[in-house]
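The structure's right below; bear with me while I get my questions together.
All protein chains but one are shown at their positions in the complex.
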Amino acid sequence: MGIVLGPNQYGKAENRVVRIYRESERHEIRDVNVSTSLRGDFSAAHLTGDQADVLPTDTQKQTCYAYAKEKGIGDIETYGLDLARHFVDDIEPVTGARVEVEEYDWERVNNPNHTWVKKGQEVRRTVVTVDGKGDGQRVWIVSGFKDLVLLKSTGSQFWGYHEDKYTVLKPTTDRVMSTSLVAWWRYNTTDLDFGGVYDDVKRLMLQAYADVESLALQQTLYEMGRAALEAHDEIAEVKLSAPNIHHFVYDLSPFGLENNNEVFHADDRPYGLIQATIQRDDEDSGAADNADPGLAWYTVPAFA
Amino acid sequence: MGIVLGPNQYGKAENRVVRIYRESERHEIRDVNVSTSLRGDFSAAHLTGDQADVLPTDTQKQTCYAYAKEKGIGDIETYGLDLARHFVDDIEPVTGARVEVEEYDWERVNNPNHTWVKKGQEVRRTVVTVDGKGDGQRVWIVSGFKDLVLLKSTGSQFWGYHEDKYTVLKPTTDRVMSTSLVAWWRYNTTDLDFGGVYDDVKRLMLQAYADVESLALQQTLYEMGRAALEAHDEIAEVKLSAPNIHHFVYDLSPFGLENNNEVFHADDRPYGLIQATIQRDDEDSGAADNADPGLAWYTVPAFA
Amino acid sequence: MGIVLGPNQYGKAENRVVRIYRESERHEIRDVNVSTSLRGDFSAAHLTGDQADVLPTDTQKQTCYAYAKEKGIGDIETYGLDLARHFVDDIEPVTGARVEVEEYDWERVNNPNHTWVKKGQEVRRTVVTVDGKGDGQRVWIVSGFKDLVLLKSTGSQFWGYHEDKYTVLKPTTDRVMSTSLVAWWRYNTTDLDFGGVYDDVKRLMLQAYADVESLALQQTLYEMGRAALEAHDEIAEVKLSAPNIHHFVYDLSPFGLENNNEVFHADDRPYGLIQATIQRDDEDSGAADNADPGLAWYTVPAFA
Partner (left out) sequence: MGIVLGPNQYGKAENRVVRIYRESERHEIRDVNVSTSLRGDFSAAHLTGDQADVLPTDTQKQTCYAYAKEKGIGDIETYGLDLARHFVDDIEPVTGARVEVEEYDWERVNNPNHTWVKKGQEVRRTVVTVDGKGDGQRVWIVSGFKDLVLLKSTGSQFWGYHEDKYTVLKPTTDRVMSTSLVAWWRYNTTDLDFGGVYDDVKRLMLQAYADVESLALQQTLYEMGRAALEAHDEIAEVKLSAPNIHHFVYDLSPFGLENNNEVFHADDRPYGLIQATIQRDDEDSGAADNADPGLAWYTVPAFA
């Protein structure tokens, strides 16, 4: 029995690239955070320290900045795909690449030509994975957002649950429901108006969040994912992760005050955490992908 | 020579109060973070542990939540003033109170009645200080914001500076200028539409940031403060603190690429930090206040 | 083609449980952060909002605190296993549970009986996963740490790497190497002195980090993992994730000063990120587990 190298990857994380387009008087801005990871047979680097097959992480960084000029930054999916394909197609020892891009949104203020204020809401992001050289090359594009903080002040219930000896929670038919939503969805194509789909998926999820009379956060998440899948054939699968940010009705009775869901304490920890996948029932490529844990999009955050 | 107690205060920090108004079908929301500090002669608590004069921090917390119902939460300045005056006027041993309130802004989404998404931009805040009981009671209201992130892609220069033997910086007539602005301004009245003034001051500062052809961040800050003071007699003084979030032009020349202020690296640390006060030349009450460092608004963040 | 529910889980995250043992005058302390997730057929909760099979996250929280008294908190692996087995064995609709526990270490100060100062170094943690009821029940225990920050001021090189047209990095035979190490290792048994093994694995990894004349961070990580596997048969596999915290030699030549690896700028972003698995060559149970992405330890951080 010996000891061997298993799955591995390496790259340059969190390159903070800002791209200004100044061809016209009305400038445009793209503000991204891009992280690269390369895969291949890097046994020598691990076992003997031989770097002959290793493209330095510094070179990966240079490439991210150079591509911001050479290719430009349009949709983050396209920028990520350009980078990932370059590493796999052009660098001989590299057989797979994972490129993650976060984008920070800005809105123009006052002088419309060249001044912005950061929007500060959700962060749009994508993970592009390219595996294999030549004809058999496979591509995954998984996009989504984080930090979309939502709250509804009614239209949420929780009752009829399983009880055991540790159950002290009281059922409710009207509560505040709030979350900071993390959404990921996997595309089944690389030829798409990614920005347009992003805006529509976000819109649909917000609409479902607002409209569903919720019997559980699980139910709300499922309806949000379903709305996205029904409207967008180009999406194969949706994953949602939603903390239940508890807003506890504050006990004002010692002071002779009523509190009819008016005054709450927003608590930090602990919080509920509800996570669900919503997918198509003919989705078997996903199952196949999962057999390869180094590539399947379940493993998008490959390490933590 | 003996050892004695000097300036001191105590309270409950970061009460996360959320207030929903549900009198009509169209709910309203106020989401605040409130911190209280009480001042007075608390020598006994420090020297012998005698708590007879100490209103517990837990009671201060209860009061914050109770007032959200009893008084409601309108402008954070009014909510803070109600709390501060209550502690000083109604609690015998308390002779001064400092109440800080942060407010998180939400915007309605889709269903306009009871669903919101957190805006995520700047945090509005105020510090209300009440000192003394009865006729001589003094009040300070200092308001402002933090986390307003700005960027302009041209219209900023930096040249003609003092040089010494450690100076290697090259002058520039066109650079990116970006900051995450912290603003404080002191009101000279307690009777005001605080929310309306807030919106207008923010608007004026953004306008000045965009419009000034900047020879230095100092100059831009001064013009932002001046715009606020000129338009609002009810403001006595403005303090601005602005990190210079460096956007370095990335060197693409090794790759044969031009970079005409198009591709930048947004750096984290170190950063410039420019801080200035803009005030009225007849402002002598401020000087007088400063003689009492426990109360002067310079000491708003009394400890760190 | 329809839309269906895929893999899902739910629970209560970040319960901050502190346990004091005060049977003798010399108290003991355990300070943990525990997160639970339950798995099973929760389709009804998602599709119709029916909660009959859902054990509330509040109940999971109560159980974490109750078990701190009923079972006590010894090794976090044992505490996590008790909780996970309870949920799967005692709650009918639950067929799988994932329990993550972080532990914060304290050291006694001065008065040895009941006063501590928080150590503040690495955070020990474990993820315990139990799948299936009765005879076929499987258990995974994956333990490790995060936030172990290391630095060596010599004994690290980097040269001989693959170059392309974006490569500008200069080779070096002497550099600072620093990381904030994240380590995970999977046990192949549940019957163990987990604390004793933890201490020894940490010691071995530190020793390898210090001793290896490093030709690449990859090589150092491999040797750290190998040292753990060689000494501990009860460990099946090691995963290491190591940011390369760049310490750039500062250019002092404009000031006529030599800098022979003496003055560095410690940069924040971007950073290299090296991730590797070190395993046994007869390790096929891992491969089998990977076919079930909901359970395999690759998916320990199932969502992000």
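First chain written, first letter: the chains are A, B and C, and each begins at residue 1.
One rule holds for everything that comes next: a residue touches a chain if its C-beta (ideal position, glycine included) is under 8 Å from a C-beta of that chain, and two chains touch if they have at least 3 such contacts.
This one's a predicted model, so the numbers in the text were calculated from it and none came from an experiment.
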{"item": "Chains in view that touch the one left out, judged over the entire complex", "value": "A, B, C"}
{"item": "Option touching the unshown chain, where C:120, C:171 or C:196 are the choices", "value": "C:120"}
{"item": "Residues of subunit A (touch criterion as defined above) contacting the omitted chain", "value": "165-166, 168, 254-255, 268-269"}
{"item": "Residues from subunit C at the interface with the omitted partner, ascending", "value": "15-22, 27, 29, 31, 62, 65-66, 68-70, 106, 109-111, 114-122, 147-155, 176, 206-207, 209-211, 247, 250, 252, 254-255, 257-268"}
{"item": "Those residues of subunit B which, in the complete complex, touch the missing chain", "value": "1-16, 35, 37, 42, 45-59, 61-63, 66, 90-93, 158-164, 166-169, 182, 214-216, 218-219, 221-222, 225-226, 229-230, 237, 239, 241, 243-244, 269-282, 290-291, 293, 296, 298-304"}
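Heads up, the rule we're going with is that only the chains that are shown with their structure count from here on.
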{"item": "Residue-number overlap at the subunit A/subunit C interface, same or different (half cut)", "value": "same"}
{"item": "Geometric centre distance via CA averages, subunit B-subunit A, whole Å", "value": "32"}
{"item": "Approximate Å spacing (C-alpha centroids) for the pair subunit A, subunit C", "value": "22"}
{"item": "Multi-chain contact sites of subunit C, meaning residues that touch two or more partners", "value": "166, 168, 269"}
